[in-house]
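A protein chain is absent from this complex, but the other protein chains hold their places.
And then chain A:
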Amino acid sequence: MAVPAEEPRTPGGPGSPEASGKPGRTRLIRGPGMLLVWLYGVMVVGAVSRSAVQIATEFDKAPLAYSLSAVAGLVYGFITYSLVRGGERARRAALVCCAAELAGVLIVGTWTLADPSAFPDATVWSDYGMGYLFIPVLLPITAMFWLRGSRAVTS
């Protein structure tokens, strides 16, 4: 294969030591996981850079909206890191964060519709992520299915 750098991450079976001495981690970025990492990576860049620019230049205009975008960026960053790192603990952590993300999208999405005056400017999660092709609401659901399935394959 053309990817020797990825080899040490493949599960080495129960108890078999890796070259580095660490126990084998479950790879979470096989197959559909790779697509998830890509989409989460895009959302990290989108949310973090957007909130960084807005907080740096016009924070007073809509502090709540920009802070929420920054939080969303952090959550996306953590999920991306967990997916790339792999392993059972990362899988569980990512699952929890995806649930938190989904809750965030639903709460903020409803909030922006119910009380638009609290949001003079849009967040990443406004209107359930409509400005981002609804990826923010579709992604955690897909990711949770994928992460649940990964356990069945590896255990």
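Throughout what follows, a contact is a pair of C-beta atoms (placed from the backbone, for glycine too) under 8 Å apart; a residue touches a chain by one contact, two chains touch by 3 or more; residues count from 1.
In this section, contacts and distances are computed from a predicted model.
A single chain of the complex does not appear, and UniProt lists its protein name as "Integral membrane protein", one of "Stage V sporulation protein AD", "Integral membrane protein", "Heme exporter protein C" or "ABC transporter permease". The omitted chain makes contact with just one of the residues A:V42, A:L74 or A:M130: A:V42. Although one chain is not displayed, its contacts with chain A can still be listed: residues 1-3, 6, 29-35, 37-39, 41-42, 45, 49, 53, 57, 133.
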